[in-house]
Every structure is written in structure tokens, then in C-alpha cells.
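Quick notes on the structure that follows.
Heads up, one of the protein chains got dropped from this complex, but the rest are sitting where they should.
Read from first to last, the chains carry the letters A and B; within each, the first residue is number 1.
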Amino acid sequence: MTEMSRRTLLASVAATAATAAFGTITIPLPASAEPTPGQDLELFVQLSAKLTGIDARKLAPSIDPIGVKSEYFAAAKKAGGATFDSMLRDFKASSTDETIANFLKPDSDTLYLARSIILAWYLGAWYEPKTLKAEVLRAPNAEANKPSAAEASKPSAEPSKPSARRYNLVRCHIISPATYSQGWVWRVAQAHPMGYGNLEFGYWSKEPPPLDAFIKSES
Amino acid sequence: MSRVELLAVKITGVLGIAVLLCCAVPTKSKVGRTGGDDQQPTVGFNPSVHCPDATLADLDKINPSVIPGVTQGIGGLPCDAQAEKSGTDLTARLQHGFDYYSWLTFIALNSPAAGAPLGKDAPTVWEGYKQLPDVMLPAGMKPADWSDPNPPVVPHQCVDSFKKGMMIIHLEMEETYNEPFKSGALFDQNGNYALFVILMNRPMFQYIVNHSLYSRRGQEIFPDEVDFPNGSDGSHKEHPEQTVGAVMVKASWRVLRPGVDFDLNNPKLRPKFHMIDGLLYQPEAPEPCRQVKLGLVGFHVGHKTVTRQQWIWTTFEHHDNVPTQEEVDGGLTKGRQYSFYNPDCAVSDCPINQTPPWPWQPEKLKPAAWDPIKHHSSPFKSQIVRMGPSPVFADDDVGKLNKAFHNRLRGTVWENYDLITTQWPSAPCANNPNPGSLPDATCAPFPTFLANTTLETFSQQDKDTGVPLATSSCISCHNNATTQHRPATRSDFTFILEKAK
Partner (left out) sequence: MLPAKPQQSHYDAIIVGSGVAGALVANQLGSAGKKVLILEAGPPAPTNLNEYMKRFYGAWTKVPESPYLPDLFADPTTLNVGRPTVLTLTARAWRDPKQSYLIQKGNLPFGSTYERVGGGTALHWLGTSLRLLPNDFQMGRIYQRFDNWPITYGDLEPWYCRAECELGVSAFSKDQSYHGLTFSKEYPMPGIPRSLVDVAVAKAINGMTVDGVALGDTSVVSTPAARNSQPYQSRRVCAGNTNCIPICPIQAKYDPTITLNAALSTGNVEICYQTVASRLETDANQQVSKIYFRQYDKITSAPLPEESRTATMYIIAANAIETPRLLLMSKSDRTPHGMANSSKQVGKNLMDHPYYVPWGLLPESTRVYPYRGPLSTSGIEDLRDGLFRKKRAAYRIEIGNEGWNFAIGGDPAITTVDFVNGLNISRANKDNEALFGAKLVERLNSIITRQIRLGFLIEQEPEERNCVDVSTDPKSVDHLGLPRPQITYDLSDYTKAGLLAAKKAADEIFDRLGAEQLTREPDPDEPAALDLSDNGKPVRLSYLGAGHIIGTYRMGTDRAKSVVNSDQRSWDHDNLYLIGSGVFPTSATGNPTLTIAALALRTADKIINHDLH
């Protein structure tokens, strides 16, 4: 292991390689995906804020001890490659709501990558874009799965019944213990990740702080 | 850059945080936020003396008499930390500021109680603080008033062997030899325990006495939220007072054998540790009170301030405690002598960071009883390696800071102590006086994990990285501390209150 100065330690705290957990796939950080300090990462954070609905400075505070942004950037870059680069470019050129809407158009080649990015921030887990796409295609209301008119007219046809799944969880892997502990869905629910809370005895008897306390930056 | 930037690090605008700390102690006692809790002894102290506009590079030029803690001794605390002039990374600059402040704290607290500048080994300011067992007395009795210094409560068996200035080490308390939550005992390479003591300063002690928190009964009827006095440097308009605030100390000691581990008459064996006279009190032992020489190996300070309601946590270790994993891997441990590591024992014979075989209690050790004086020691010697960030590398920020301060302390035992790092709450909510009302009461501690190898030996991180809640973190763990009130309430980041009887 190379000598680590405190500065590189501070930066690398955020760039920790994904922890290998059994039953998961590790994403090692390829050298080319080393988070570029400054511009690209900040662009990614701003893009993520629009996608997730959470303030950019909550996703990535100025002082960021845990620094999950770099882990998500690396995962998105690895999975998205040129598509990811083009998303950043387009967003840099125009960071409007229309740009975001275009990313999420049903036929857009950025659709599933954008969704992976949202899920990374919300769940601390990486869902491969192709997994998300496959799930949509196998869903009962998907065009590909719709029964023919003849079939649908049969009394026994139940198009609304979900197809039998082995597990309800869609395949993913948790990027690291740190990203799990920083998942946004729990804060959106005014709660905390199961297994990671910094609260006090008896808090559960009281109403939680309002949603804004969780997702809006302090000025 | 303007002079303003070199003064107390005050980040206005986006963050509105002030890195602060307490500064000059006024000659008259001032009323703090909690009212009359933080009376200071009067010491000749000039409140208009500010820290020099020093950066790391300038440290060598500083006249030691100008650093208040060095000259003032009792009651003094360092003034505001300075961020480095250059460097673009905000977090690194703030971390440096806190680390600098930690060094000044170390100097101030370890300065001689008698008031001389830090230098030749002498009883320190913090050794005059009240020890936990002298505050949380049997049957919840009220502790004796504060005096300067505070003599310990002497057990009746020790009345003859006790001499003024000794620190009584209470081996009937499990906290003295077993790390928190019974996580493990630590044995040095002589087979002697590392011994742990917990102390509090006057404002913290006074708060406990004023609110009768020194007994379980007192805590049960205390209706408010515990809120220890805040330190303030007087630079905020809402907090114009200059006051120390609550400080708590946890120290770890090693037993040093005269003539073997040190010899005052032999320059080759001159002491490398800050040493005190200790009195081991072990009521069940054949000899309940035994005098020993103790050397300081680990030093924790927790300090509560107006803008850091999660407290500021710093830790120092003696240079010879343990190697880092890098040093072990790089073969750099050969020929060195560590307190808690044997470089000549292979990993297969001495697996690292393991708790000792049970039992750990002194009265249960084989041979029949632990006796460091008669050399009945534990056959087990802890083999400890530091897993987390290390102060060792000279070009690391902390490494440079350590080197600079060591240069100022050359020729004293104090040059053998390294700052590991400082943990501080980094989110804007850190100045919220009700952390319990926040979505996350810890307000983003930075760095995330911190362990002293002599005090959190067995909950260090694994080689790669820490694990949330499992790996030692001062703020995360202390956030769980409560009173004995029913229902349990927050105890303001200290486990001291749960020890009341």
C-alpha cells in the first residue's frame, strides 16, 4: 500500500473501493474512473440533484466526510461509458428541466442509466441499467408481455397478476457499507437506514422532524 | 491574503461555522451559558494575548512564552486554531486547524500544575482534575468540593501508603482494565495491564454537583436535558463570554519498572514517558495498596464548545505504543521496542489485535494474582497493530504538525507523544443545542472513524476501511450515552453519568 498523506486520505475516503460482500459483485475502481476532482464530479452532483429531487448540497456537502459521490460517479462511469459522458456534456451545456426530461424519455439511451443513478443515491446500491431494462420488459404490462386480443378476451386470462418472482428484490449490489448508510430513501421517509441510526432512546415515540429537515440544505 | 484570514478560523457565508475554542481565561470568573458553572481559578493571565498568526511554516519562529498554554499552566486553554494560509481544500484546512488546536490543548493540559512552562516532567494540570470514582461515590454521596489541586478520596486501606500527588488507580472498577462495553483488556510486553482513568475539569464537575447528577436518584429526578457548559472564545456576538467549558480526559498508563524500563541515573535509560506515582488499589488483593510508577501511553480529550455541540475529540499516543500495518509489512519494526507489540513474534504465533484469553480480571489471572511489583504478570502480551490513519509519515499533514511541535519540545518526554487526529462534527447542525432533535444527532463527524490503540484497541477498523457503527468513532459511540433517568435521556455525549450509584 502506498504511503498515504492526509490529503490523499481525505480524497480517498470517498473513493474507497467497493467492499466485497458475499453474494455481490465488487466494482473495483478502474484507474480511468478515478473521480476527477472538481468539475466533472460537481456536474454529476448537480445532475443527481435534479434526478433525485434532493438538494445538491445535501447530496454532497462542502465538507463531505463520507463522500459517496465519488463511488456513484465511478459506478455510473463504468456502467455508462460514453453514454454517461454524453449525459454530463449535455447537462453541462444546458442544465434545464427539459434536459432532464430528455434523459428520461422512454426511447432515450440514457433512460436506464439515469434511473441507475437515482437508485444509487436512494439505496446506496448499483442496479445495472440492463437489469432495470430487463425488469421493465418482463413486467406484466410491458408491451412485450401483453397478451393478444384473443388471449385477453378469455375469461381465465389475468393480465394484472404479476408473474411469479423468485424474490421481490431486483438484483443489485450494495456498493459499500458507507453507501448503504447514506441511502436517501430512508431520509425521504423521515427515518434512517435499518442498522444505521444516530438517534436517541425513545425517539420512535415522537413524530420525526419534518421532511425538509432531512432533504433541504441549511442556508 | 488578509490578516483577517489568519486569525481565528471563521468560515462565514455558506457554512457559518466558526472553528473556535476557548481562549484566554479572564481574571474574574464569568458566568457561562449555564450560569455560574464554570468558575475559574484566578491565574495571572492576560486576556488580550492572542495566538500568534502562526502557520505551520512559522512555528519554528514562535517564542514559546507567547503561546498562552505554555506559559500560563492552570486553567489556560489554547486559543483559536489557525488554518494554513495556503491549500485549497477546505476540509483539509479545517482539519489542520483542529489538529493545531489539539496540540495546543495537549500542551495546556500537560503543563505543570504548579504553573511553569511545559518542559521538564512534572505533575500536570489535568492530573488535578477530578477522577470519576471521586465524583461517582458509593451510595451516591455528594463529592467533596473542588479545590486546586483535588486530592483523591483515599480508601481506608491506603491511608498509610498514600502520599500527596499520587493518582489512585481503582482496580475494583472494571473500567480501569477492561475497555468500554467489556471489549477487552490490554497487556503490555511485560505482561502488565494498560490502566485507564477518566477525569473531568471544574466546569463539568460543577455542573454535575449543581444538578445532583452524582447519584442515580439525582438523575432520576432531574427533569431537564443534560447540557454541560460550553467553551467559548468570545468571538461570537451571541456568545461574548470567554470561558473554558466542559473538558473530559481519558488517559491510559503503563506500569514502568524502575531500573528496568527507566533509570534516572542512567542516561541510556532516561525516561521516555511522562511519569507519575500511582497507587494501585485492589481491595481483594493480599496487598490492597501498592505504589507503582506509571507512564502515559494514551491521552483522550473531549471538549464541548458553543459551535461543536457534539464536542471536539482528540487523541494522542506515545510514539512507541505500536507499529502501523505499513511498518509491519515494510519490515520497519525490526530493532524497535514497542509497548504493545513484539516485532520478533510471527503473525502465526502472535495474531494481531486479539483480546487476551479469558479471564481478564486481575484477581483471576494465572498465576494466582496479578502483581506488577512482584512480577506476577499475565503470561499473555497483547500484539497490537494500528489499523487506521497514522501520524507516522513525515510528509502527512499531521506528521508535519507533530514534527513541528516535537521540535519545540526537544529534550523533554513530551517529544515522544504524537497527535493521531481530531474528530469534529462537520455539518452546519453542529451548533444546534438540541442534537437529539436532529435527523442525525452526530452532524457528520470528520474523520468518520477514530481509535486510540491503547483505549479502543479492539474496535479499530479493519485493514481497508471502517464499518459504520461497528468501528470506533468518538462521536457516534458517545452519542449513545444516557443518564439513569427513567426513561433514559441523553447525557450530552458522556458515559460518566451512567456510573453514578
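We take it that a contact is a pair of C-beta atoms (placed from the backbone, for glycine too) under 8 Å apart; a residue touches a chain by one contact, two chains touch by 3 or more.
Worth saying up front: this structure is predicted, and the values here are computed from it rather than measured.
Seen in the complete assembly, the chain not on display touches A, B. The residue touching the chain not shown here, chosen from B:Lys182, B:Arg270, B:Arg336 or B:Lys501, is B:Lys182. On the side of subunit B, touch with the chain left out of the figure occurs at residues 174, 180-184, 353-355, 358-361, 364, 366, 458-459, 461-462, 466-471, 479-482, 484, 486-488, 495, 498. Touching the omitted chain from subunit A are residues 19-24, 50-54, 100, 104, 114-115, 118-119, 122-123, 125, 127, 132, 135-136, 139, 141, 162, 164-174, 176-177, 180-181, 185-186, 188-192, 194-205, 207-208, 211, 215.
Everything that follows uses one rule, which is that only the chains that are shown with their structure count from here on.
Note on chain placement: the centre of subunit A and the centre of subunit B lie 40 Å apart, centres being C-alpha means.
In the complex of the two chains, the subunit B residues touching subunit A come out as 14-15, 89-92, 94-95, 325-326, 329, 389, 393, 395-398, 426-429, 436-442, 444-448, 464-465, 467-469, 476, 479, 482, 487-490. Subunit A meets subunit B in the complex at residues 1, 3-7, 9-10, 13, 16-17, 19, 61-66, 176-178, 181, 187, 190, 192, 195-196, 198-203, 208-209, 213-214, 218.
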